[in-house]
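Take a look at the structure set out below.
Omission of a single protein chain aside, the complex is shown with its protein chains in their original locations.
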Amino acid sequence: MIHSDTEKLIFEQGRAGRTGIDVEGVCLIELDDALSPELRRGPLAGFPEVSEPEMVRHYTRLSQRNVGIDDTFYPLGSCTMKYNPRINEAVASMKGFTNLHPAMPQTETQNAFRILWELEQMLNEICGMDAFTLNPVAGAHGELTGLKIIRAAIRARGEKRDKVLIPTSAHGTNPASAMLAGFTPVNIEVNPDGSVNLEALEKALDENVAAMMITNPSTLGLFETNIKKIADMLHAKGAFLYCDGANLNALVGIARPGDMGFDVIQTNTHKTFSTPHGGGGPGAGPVGVKKELVPFLPSPRIEKFDKEKFGKVLFVPVYDKQSIGRIHSYYGNFLVLLRAYCYLRTMGARGLREVAEAAVLNANYLRVSLAEIGYRVPFNRMCMHECLLTDENMPSGITTLDIAKRLIGKGYHPMTIYFPLTVHGAMLIEPTETETKETLDEFIQAMKEIAEEAKANPNLLHDAPHNTPVQRVDDVGANRPLNLNLRWKQQ
Amino acid sequence: MIHSDTEKLIFEQGRAGRTGIDVEGVCLIELDDALSPELRRGPLAGFPEVSEPEMVRHYTRLSQRNVGIDDTFYPLGSCTMKYNPRINEAVASMKGFTNLHPAMPQTETQNAFRILWELEQMLNEICGMDAFTLNPVAGAHGELTGLKIIRAAIRARGEKRDKVLIPTSAHGTNPASAMLAGFTPVNIEVNPDGSVNLEALEKALDENVAAMMITNPSTLGLFETNIKKIADMLHAKGAFLYCDGANLNALVGIARPGDMGFDVIQTNTHKTFSTPHGGGGPGAGPVGVKKELVPFLPSPRIEKFDKEKFGKVLFVPVYDKQSIGRIHSYYGNFLVLLRAYCYLRTMGARGLREVAEAAVLNANYLRVSLAEIGYRVPFNRMCMHECLLTDENMPSGITTLDIAKRLIGKGYHPMTIYFPLTVHGAMLIEPTETETKETLDEFIQAMKEIAEEAKANPNLLHDAPHNTPVQRVDDVGANRPLNLNLRWKQQ
Amino acid sequence: MRYIPVTSADREEMLKKIGIHFIDQLFDMPTDMLTHLSKPLNLPAPLPEMEVMALMEKFAKEGEIAASKTSFLGGGINRHYLPATISALISRGEFLTAYTPYQPEASQGTLQALYEFQTYIALLSGMDVANASLYDGATATAEAVLMAKRINKKGKTVYVSCALHPHYREVLRTYLQDVDIPIVELAFDAKTGKTILAPTMMNDALALVVGYPNYFGIIEDLKEAREVATKVGALLISVTTEALSLAILKPPGEFGVDIFVGEGQSFGLPPSFGGPLLGLIATKDAYVRNLPGRLIGRGKDKNGKDAFVIVIATREQHIKREKATSNICTNEALCATIAGMYLTAYGKTGLANLAKQNAVKAFRLREKLAKIPGVSIPFSGATFNEFVIRTKKSGAQLLRNLLAGRQIFGGINLSVHYHKNPKDILVSVTEMNTDEDMDKFVHALREILK
Partner (left out) sequence: MRYIPVTSADREEMLKKIGIHFIDQLFDMPTDMLTHLSKPLNLPAPLPEMEVMALMEKFAKEGEIAASKTSFLGGGINRHYLPATISALISRGEFLTAYTPYQPEASQGTLQALYEFQTYIALLSGMDVANASLYDGATATAEAVLMAKRINKKGKTVYVSCALHPHYREVLRTYLQDVDIPIVELAFDAKTGKTILAPTMMNDALALVVGYPNYFGIIEDLKEAREVATKVGALLISVTTEALSLAILKPPGEFGVDIFVGEGQSFGLPPSFGGPLLGLIATKDAYVRNLPGRLIGRGKDKNGKDAFVIVIATREQHIKREKATSNICTNEALCATIAGMYLTAYGKTGLANLAKQNAVKAFRLREKLAKIPGVSIPFSGATFNEFVIRTKKSGAQLLRNLLAGRQIFGGINLSVHYHKNPKDILVSVTEMNTDEDMDKFVHALREILK
């Protein structure tokens, strides 16, 4: 509903003397004994003093200034904004999971280990890999982990390769992760359709190459047709092939990266496996590897010890000597992994296949329909789970940004814009499998209206959105050094 | 956020073949054995076929077309729209309560009975009564129960009184309940300030009067100063004094209806005791009585049997021979009562007193402030938990309805309007204790703007609200017999 | 206090504005009534949230243990699975913390949800129109009889099946006690478990009330009931305590029932120790103005856009006062919204399949139990998901045995309300009962009766 159009910062609300959740004070003399005054700080200056009703209203109103998948179509490319099942949320809030402390003796938390172990087996099967670590907590974290594993394997071989090849169309996390892992990222030119340019690869490929990172389907939403050839080329040189599995939704139940020659893959549970995106996280980025790389997986890993030997099945976290070591405080984002587990138990093999089929069907339906109404679809072939448009056919002055902002005004969350960087004015649209044809048709209609408005009334687009809590935000201004305001400060 | 401006009926959504929550089909031959085809219906014609994402989006969007206390000030008079604590919701969703079946043997549900019993004791203390039944599920249900109790008591005396006196300012449920209980309601004129006209009462009071129902504080938000005198007058004639306790929020911890001479009271948990209003229910309407009336309370009641006699404390539902009988399928709205119980355990005596103090403080602050900016406050005395305005000072043509609708446009839920019926153009404003002074000040400011708009731009009010999912609704039109549309029908 | 934002500074400023000095001056009432200073309330000391939570978790333990046992309890409170979507959606503050949608522009969400609920109930019951909820099935039955009285001015006595839920009959008795509508209870047939309809005895009938299915789980013959009611000039009221049965049985409307009432708890409400529940009522178009309670209509806003709004409020107490069709005001709106969500979540095929599964499971268990020596099925009438078994032991004893050693709630002891049938137990089977549950029950019963 309609609210006064700004919601004050919580620091500008409340009044001295108001209290939220009640905590009894302590005896000051005892406190001085417990913790000497010279170690203690003064009052929490700047902290708000609000009652519980104020707190609830504040966050309710903030939420109302947001959109999510729950309330609208959110075709953010490369992000797989699929429906987040509520049973997974219910399970992830069960006290028997949330209250597990990682320092409890292993005998007390066998079921938690079992769930992790079973999830690993399922991911192995889905991706065609030999083992998974569940510890990385995001896709990029998984990339780093995967590259560290490759580095360890190369080190174990006694080699010293320090280049990682990355197509220019790759997601920014790829080169950033390569740097973080101590590699030198080398850009590999792509063909206009985003596929790896084999000649460029040929040229760059030498004994110093540790690995190549490939997103498949690519960030342009197209399958990398030459993937096996690329794998062979790399393997022939003793390099590894890394799969950025952010786009796995196009493949689940249909094809397996492991079968294509990939040696390492990171998956994004918050994309493929329906865990919520939470306004930017938490996620999870399990990493799968082929046999050769298993010893280097991060610690701890969960192993299953069999009945025969131990009288009963036992799940135990183990620490391998060759492991790259720990990459997270504990076992990764357990509650996120728990949701992914529920999802896979719900879907089964057939359900996953339906996911990929419907995701790709929806994307191609949009591709053809949007091309029909005049948007430029640069590649005239089947796309995978997402389709790419550009603003090239738009009247001059109308940009991808205008289209995105106008979509907001029409009640949608826009697609991903200006990514991949290799395509000028890119609009990457990923509908996912959980949207109805009716929704797609309405969206096509909205895009059609926008195309018409672009001609008839371009300012409507430049000014968009109009009916949001705030209108077009001036991010250039916000970034000017003198304007930079990263926190509230007490006056 | 902003959405396409209508949300289709669920019956207009979906498509044949979509499924929601999955249930396996059955073997038809076995089904025929289990239930003969001639007893069975055909398919559920008209039922929607939607997937889970569609269902979630539909109800999310519907919710976004509503306002509640959580998102805005909701000063609906006579309704005590106070903050609904979330801990109470958490408790009311504990499986150990929600999964209790009322047919479980009593030994298995002792804690549920204990909670009900303890709640009864607390209500006795708060209201100054001797016993309570928790079985009524709403205020009006409580009224009916209270009147039935009075009837039973009168019957037990061997008398046959059939009149119930009701001030004209009473809530509509009072005369309706009196009718339902088999009484003849008799209107008693009130003074302009809503207080009972003692002469009118004197005149109406005879041996045929079973009871008088009084709302105290009255529906005009004023304390019935003569209450003890009225009680004496009634008692002298052998009649009972019934308290409509809907306005108890003004009194908790400050004064007790039982001490004022009331023989029966119904309370509204969804008002005074913070249980949520749920878009119109469920509530609970516990009824308290003085000793003389205890035997007539509805069945079952929860009794505590003591350790001494039974080895351990035992709570048992009992059925009194003189009881008016059952008024609800089981024990009333248990989960609502549970919330009220948590609230009382949270507040304690001092907290309740603060409730009344703050509720009355807020109401008087609004009364004085709104009078200052030109609204007519018909009674120049302290009000209780709510204050009453009228539209008399408004420019001609501007009505209470216009003001209410304009408030909606300004992001508020309006006050109660045109109630009580005895005051022309009434606006009954109940801020409750859980609102901040800042909110009240903003509301006063909004009312001030409205008063100015009423002069400068009356159409702004007539047309209001402007920014809601639907604008001024034509309820006259909707009620025309030919338009009457009470359900969706398949075309 | 965390729920009350008034600080002492606020208080000072506000008192000043009001023109007084002390809080007590606010209370414009005889001072002898201001008992808070002399006699502060004697209540348990306030607890911080953490302690309330701990206390309530402790209290809830008992119920968790009880609820973890194998259960065949039904009898008007039905055990069904609650889809996880519902609690996520219904807890949204915009639904939870709103009140009666008197202001349609600010309440389209509640209004549309209730309009959809009315539609669902009309579709399920086969009636023309349903209201937006009553308190529960029992009070809905009483309201239906009062409604029948408004319609059928000639009729006098209400004839109520003795096989109707005993609590419903008790509530009906309470409601009718002082309003001059005599109740006559109709016996049931000891062989079939169906109500005995004897039109010759019923010529002063105002209305005829039968369960569908009745308390024994038996599917009453509404065709016959309709014929008899018509013959004696009575309105026919059917009462459904297990709303899921509507998804599989011929709808009451198909038989020409005049008023359908029921308990909607099966649609998304947990057993909740018996409340909140959800009273259903539906009727023919002709009787719509006699309906008690709230009705939501689909109309237009000033721009001609579809809008939902409360209609024919001229039946309601806040307009018609003593002439209203009922005194109901606060009803079970949130429960009705939940029911709408539940029915949407299951949808056309899901709900039908669920009902079928219930019927088949109950049938299987009934067959298995019937084979146990010492167990018989006393009534031959068809059933949905509840049925009566008769054993050689007293019902009370048998249930104690099942619970004590085997952690099974075997059903409801019918002898509490039907003294002549001391060995009868009402067994309910839903989708919540696994095959193992049923085998356990069969096994236990076989042992106990050995």
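All chains are identified by letter, namely A, B and C, in their written order; residue positions are counted from 1 within each chain.
Quick note on the criterion: contacts are C-beta pairs under 8 Å (C-beta built on N, C-alpha and C of every residue); 3 or more make two chains touch, one makes a residue touch a chain.
Values in this document were obtained by computation on a predicted structure and should not be read as measured data.
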item: Touched by the hidden chain, restricted to displayed chains; value: A, B, C
item: Which of A:Met129, A:Val190, A:Ile327 or A:Ile450 contacts the chain that the document leaves out; value: A:Ile327
item: Option touching the unshown chain, where A:Ala90, A:Ala200, A:Ile373 or A:Leu460 are the choices; value: A:Ala90
item: Residue touching the undisplayed chain, where the options are A:Val56, A:Val196 or A:Val289; value: A:Val56
item: Interface with the unshown chain - residue positions in subunit B; value: 1, 14-24, 50-54, 56, 60, 85-87, 89-90
item: Residues belonging to subunit C that touch the chain removed from view; value: 49-50, 53, 81, 83-84, 88, 91-93, 431-432
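In this text, only the chains that are shown with their structure count from here on.
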item: Rounded Å distance between subunit B and subunit C, as computed from the means of their C-alpha atoms; value: 19
item: Rounded Å distance between subunit A and subunit B, as computed from the means of their C-alpha atoms; value: 47
item: Whole-Å separation of chain centres (CA-atom averages), subunit A against subunit C; value: 46
item: Subunit A residues counted as touching two or more neighbouring chains; value: 1, 15, 51-54, 56, 60, 85-86
item: Residue numbers of subunit C (touch at least two other chains); value: 1, 3-5, 10, 49, 83, 85, 87-88, 93-94, 106
